[in-house]
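As you look at this complex, bear in mind that one protein chain is not there, while each of the others sits in place.
The first chain written gets the first letter, and so on, giving A, B, C and D; residue counts start at 1 in each chain.
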Amino acid sequence: MAGAKKPVRILRNLNAKVAALPMITTALVIFVGCTIWTIVHSFTNSRLLPKLEFVGFDQYERLWSTRRWLVSIENLAYFGIGSLVFSLVIGFLLAALLDQKIRFENTVRTIILYPFALSFIVTGLVWQWILNPEFGIQHIVRGFGFENFVFDPLYNPDIVIFGVLIAGLWQGTGFIMVIMLSGLRGIDGEIWKASRIDGIPKWKTYLFVVIPMMRPTFVTALVLISAGIIKVYDLVVAQTNGGPGIASEVPAKYVYDSMFRSQNLGQGFAASTMMLLSVLVVLIPWAYLEFGGRKDGK
Amino acid sequence: VELEVTHWWTSGGEAAAVAEFAKAFNENTEHTWVDGAIAGSGGTARPIIISRILGGDPMGATQLNHGRQAEELIEAGLMLDLTDVAEAEGWRDIVHPTSLLDSCTLDGRIYCVPVNIHSFQWLWLSHQAFEDAGVDVPTNWGEFVAAAPALGEAGKVPLAMGQQGWQTSGAFGVINVAIGGLDLWRKINVEKDAEAAASPAMLEVFQAFAQARLLSQGSNVQDWNMATNMVITGQAGGQIMGDWAQGEFQVAGQVAGEDYSCLPGLGVNAVLDTGGDAFYFPKTDDPEITAAQKELASLMLSKEAQVAFNLKKGSLPVRGDVDLDAANDCMKKGLDILANGSIMPSGDMLLTPDTSSQIEDLLAEFWSDTSMTPEMAQERYANIIANAD
Amino acid sequence: MTSVSIQNLDLNFGSVNVLKQLNLSIEEGEFLVLLGASGCGKSTLLNCIAGLLDVSDGQIFINGKNVTWAEPSDRGIGMVFQSYALYPQMTVKGNLSFGLKNARLPKPEIEERVARAAEILQIEPLLDRKPGALSGGQRQRVAIGRALVRDVDVFLFDEPLSNLDAKLRAELRVEIKRLHQKLGNTMIYVTHDQVEAMTLADRIAIMRDGLVQQLAGPDEIYNRPANKYVADFIGSPAMNFFEGQAKKDGTINIGNLDVDLKGYEFADGPVNGPVWFGYRPEHVVLGEAARQLPLCVEAVADIVEPMGSDTLIWTKIEGVDFRIRTDGQAKVAAGDPLLVGMDPRYASIFDQQTEERV
Amino acid sequence: MTSVSIQNLDLNFGSVNVLKQLNLSIEEGEFLVLLGASGCGKSTLLNCIAGLLDVSDGQIFINGKNVTWAEPSDRGIGMVFQSYALYPQMTVKGNLSFGLKNARLPKPEIEERVARAAEILQIEPLLDRKPGALSGGQRQRVAIGRALVRDVDVFLFDEPLSNLDAKLRAELRVEIKRLHQKLGNTMIYVTHDQVEAMTLADRIAIMRDGLVQQLAGPDEIYNRPANKYVADFIGSPAMNFFEGQAKKDGTINIGNLDVDLKGYEFADGPVNGPVWFGYRPEHVVLGEAARQLPLCVEAVADIVEPMGSDTLIWTKIEGVDFRIRTDGQAKVAAGDPLLVGMDPRYASIFDQQTEERV
């Protein structure tokens, strides 16, 4: 009569729970534990080594009065908005283009996708070089006789972040395009037929019918892009190292430099806590809309 | 045993110099030098060094600028106490100036080995550039500024400057002493006197710095040695850079006084700082390694090693009792200044990394953003000094 | 007048020849059903008519105009899809008016047309909902509405009911029939459900491998299938077949039975040779009455499937599986002996070589 | 002996109560069909029996053993899924033997059992193919085989035929019936196709919203539905309903017709009050014969759907849509006048409040 008794709850699916242990540990120890540890230490004046000497919000006050942090935030905003908008737009346009039953689709797709295989370090180096006014694009164009042509984004503090953006887009849009492409291919072919019979031009069909239908694809792309944006670090280090001056600093670099270069852990922790907070500010409303809202709808 | 030594000396002259240490270590002891070079500047290397020490898997020895960078590591008991070696070999007597050893000392114990003296206060000038521009090689900062337009017309960049933050802030320190005088500098950096930082005298310094900013337009290089290379090849008139630049001139086969000349203290105020590099030895449980560490420590201060190393590096030895016959024109100038005691402490020893990197950030921003006036920069500078500890 | 006329239509997908020199002409106001097994080219033909596929050869005329190269929206056709293909992010009203807006019709006219279509289809209360909030039947109606507002001459339906459950399917079938009676448009309707085909069609075109096998009214197709394929395809349960030997004297030999084919309407008089003798399960007569018929055999009920209104009986005659469909109230159990009678008048006989009706 | 017995079964998904205090007991060797509209909880119940869902409350007994908390593989059940759920990367043989290998049976025994099942199902030539290379019907057989090899007491089928086309469905239905006759196992079969239910079942359980509405033989369910839901659900086209006013004297008033219910078997004698008068389309008598019946009205054919073997006629009686199913050879056209007769003996009458049969 083994089956008659209701088994102890915790033992049911024991295997599954055991198998999930690495995940549970990672979630709890790394993502929760370490995060809390970091937040706690952001209220201390730890320098090179973590200490529990609490100083209240001093680190935050200092943070928000530091010009470099403000520049970093501003840059992140430009870079973030830029890469979100351009990645989505370019990714979608390219996907739509590739969806036109063109020849050489595979070749074109591979060409667009390959940069995704390269590291940010490599990407940064290559673009640093191509954008170098001495022998890069500016040099070439001047060679054609346009003596006054100026294209030196990496040496102009006002637009340097867009120089970084160009490289970032080059690296990442291919992946977004592939996602978009699979989203496009997932749309019922009859929708296209219906719109042709209705006499809707293609671009209108994309705009008013297909894009709204690709919402889940866009959400996926959005999540992937934003996860990348907040972490952007290697690219900047390799391409400009934050320069000229501090014009292309980003928060992740600020954190890193505070912790290790300035040996002010507390400051670094405060900055990383702010980064986390901004992630939450973006994620929570989204999660609410995505999951919470659905229940109300039904 | 194999002793891993980390450092960030990867440019031509630096690498040649460090090779001397390695050679000496390999030849004179039964230990092996394992080179752990990390490229980039100290800014890249330091986090790696520190996290390795914290991570419990330290290297055998590591370069760090002596000064306050290692303070906490020492306090946390992560560094090897070298007092016994120092006392046995009488470091107090041989190290000159003694302030170098002081900055290795915490609570009376010695934790590091200074290996050289570096001073930032040099202006390196390219003879070829001035020749091409048809003006005489200047002998001080004022003449240099005056010659700048001629250089510009000849298609030269008057002042070469790399884009890394420490270069600009170093140059600023140099101008500070040269234009503002040593007293002002001391007030600010030693006493952390914010009023002095906000004084009109300091404004002049900032104005001079802005002038330098103007002169460096068009020098689109990152690394200091790339900037030095512009001077070597005559693309640029001059560069404000520490004495390590000398190593590059040497590697390029140039002769001081003929192909290039050097102006300590910008030819205005010939005071040298006595910064420099030092080696620290993280503590390990392995007695063999500890022994090897101590051997390396004493070897680094030996006369032969000091001479060989510093000749390559272009820096000055930390012992007053070695003679550098082989030294060239510029080094001799430096030795003389050192001998007559016109020295000042290095900023690294006085300011916490936190404060120096704040200043570095400010100056880097100022340097790259021409819309920032000297007044604006000074105000923020004074602020940082006021909050420094 | 001819509404749609297809002449020598060829369609290839790469090297695959899906439609083969197909000719078809449909009268104005006619309800034509394309019926056939999956993959026989029904949707392909419909897509060609709609202009959604480029033909490989041949011509298509709609209302006398050659539209072979015309855009789908210029052909005067409306199309209803199996998956409905409603624009999911627009309201029902948006779905109905999207095409009209695009054709730059004046606003009041759009309003009026949408209102009229909504009235005809009785979807007025749904106009502000999104398709996601509609039931299957309602979606279907909106899909029809989308064709309706465009005032087209020809309606094309591609299996519009096959995603629905049986009950709804039956209801909507009737609605489509009513709509056709009301509007009087030409309608071409693709299905592989023969009940739909039989009930809706004025004429049925039975397709197989890109060819039309028979084009005729439902009655004719059911009672006088042109070949064995059609006979087998139409009717559920399927027609029973015996191999037989026909003789010139109008008799046929099946196993050890000799049957007089009196009453059977030969196409060209009695034939000689091997034939298929086909007989529909529902035309079987059971019990004593069977003895009156030229063909009467004894058998044993193998499986009995009571279906409420009818009962299916499976048995074996002359070694061949034989299906009988009879009254729902018939009390037959598995194992019972049966007396099975068949009337040659209702039989269909096909040549074994050509499989054509004789 | 009782084979499967379910006592007070409750199942909740979160806060949704899908099965509500359900009781059911199935005899050994019985073929029970669970029939009901989509979403009524049929699959859920089957999954509970199989042990694939943890019950919220209640108990399940199989062959007298309480298996409420037993593992699926220990319950002596085999299951056949709608999508077949064959392991795509294994051969047919691998599919059949997977469960046996898991049970660590000796190799020769596995071989033997697989061979036997393959023989019963006639899939021997397919043993080395992968599922991808099988037709729908063959896959179905393999799926059944998987249950067969395990020598289980109870077979559970979850809509095993609904992915197939009509023709194949009819054939496989018969095969399952044969299999049941041969093996004699208990079988529980979920479907929402009433033809399947009617033809296969020994008993049918009609479910609605997690409750069993009626549990009886097919005949009884068809002829004496327990409530209006069942009556409406079973039969195609659906039963016709009129609102009526029943009187204690055994008559009923429908619109301006007064009908004597002579011959109708009341559950507890004649009732008084508002009722539904239900009548199946196939029990309608047309033509002169109608005059003999207690209820005889004149009507006009609205739509006529010839379906070959039958003809459906849509008309209106007393303002209500009325469906008639008659002979396939009946020559009725839309617009023709009809004489419609109904026999109270075949009617079903339900209380308007409770919707229960009276």
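Note that in this section contacts are C-beta pairs under 8 Å (C-beta built on N, C-alpha and C of every residue); 3 or more make two chains touch, one makes a residue touch a chain.
Please note the rule applied: contacts and distances are computed from a predicted model.
S.K.: What does the UniProt entry say the missing chain is called, choosing from "Dihydroorotate dehydrogenase", "Heme exporter protein C", "Cytochrome c oxidase subunit 3" or "Carbohydrate ABC transporter permease"?
M.R.: In UniProt, the chain excluded from the picture bears the name "Carbohydrate ABC transporter permease".
S.K.: Among the chains you can see, which ones touch the chain that has been omitted?
M.R.: A, B, C, D
S.K.: Which of D:Leu52, D:Leu183 or D:Ala267 sits in contact with the chain that's absent?
M.R.: Residue touching the absent chain, from the options given: D:Leu52.
S.K.: Just to verify: which one of A:Ala20, A:Leu52 or A:Leu207 makes contact with the chain not shown?
M.R.: Reading the full complex, the residue touching the unseen chain is A:Ala20.
S.K.: Among D:Thr2, D:Asn17, D:Ser56 or D:Ser73, which residue is in contact with the omitted chain in the full complex?
M.R.: Looking across D:Thr2, D:Asn17, D:Ser56 or D:Ser73, the contact with the absent chain belongs to D:Ser73.
S.K.: List the chain B residues touching the unshown chain?
M.R.: Residues 4, 6-7, 9-12, 15, 18-19, 22, 33-40, 44, 47-48, 51-52, 54-57, 59, 223, 225-226, 229, 248, 251-252 of chain B touch the chain absent from view.
S.K.: Could I get the residues of chain C that touch the absent chain, sorted low to high?
M.R.: The list for chain C reads 7, 54-59, 66, 68-69.
S.K.: Suppose we count only contacts with the excluded chain; which residues of chain A make the list?
M.R.: Counting only chain A, the missing chain is touched by 9, 12-13, 15-17, 19-20, 22-24, 26-35, 37-38, 50, 94, 97, 100, 102, 106, 108-123, 125-127, 129-130, 135-136, 139-140, 143, 170, 174, 178-179, 181-182, 185-186, 215-217, 219-220, 223, 226-227, 230-231, 233-234, 238, 251-252, 255-256, 259, 265, 268-269, 272-273, 275-276, 279, 283, 287.
To be clear about the criterion, only the chains that are shown with their structure count from here on.
S.K.: Using Cα averages as centroids, what's the distance between chain B and chain D in whole Å?
M.R.: Their C-alpha centroids are separated by 91 Å.
S.K.: What whole-Å value do you get for the distance between chain C and chain D if each is reduced to the mean of its CA atoms?
M.R.: 27
S.K.: At what distance in angstrom does the C-alpha mean of chain D lie from that of chain A?
M.R.: So the centre of chain A lies 54 Å away from the centre of chain D.
S.K.: Touching chain C in the complex: which residues of chain A?
M.R.: Its residues touching chain C are 188, 190-191, 193-201, 204, 208-209, 212-213.
S.K.: Would you mind writing out the residues of chain D in touch with chain C in their complex?
M.R.: Of all residues in chain D, those touching chain C are 38, 165-167, 170, 173-174, 177-178, 181, 192-195, 198-200, 218-219, 222, 234-238, 280, 282, 303, 305-309, 312, 314, 325, 328, 334.
S.K.: So in the complex, the part of chain B that touches chain A is made up of which residues?
M.R.: Per the touch definition, chain B meets chain A at residues 43, 46-47, 50-51, 54, 69, 71-73, 76, 163-165, 220, 222, 352-354, 356-358, 361-362, 364-369, 380.
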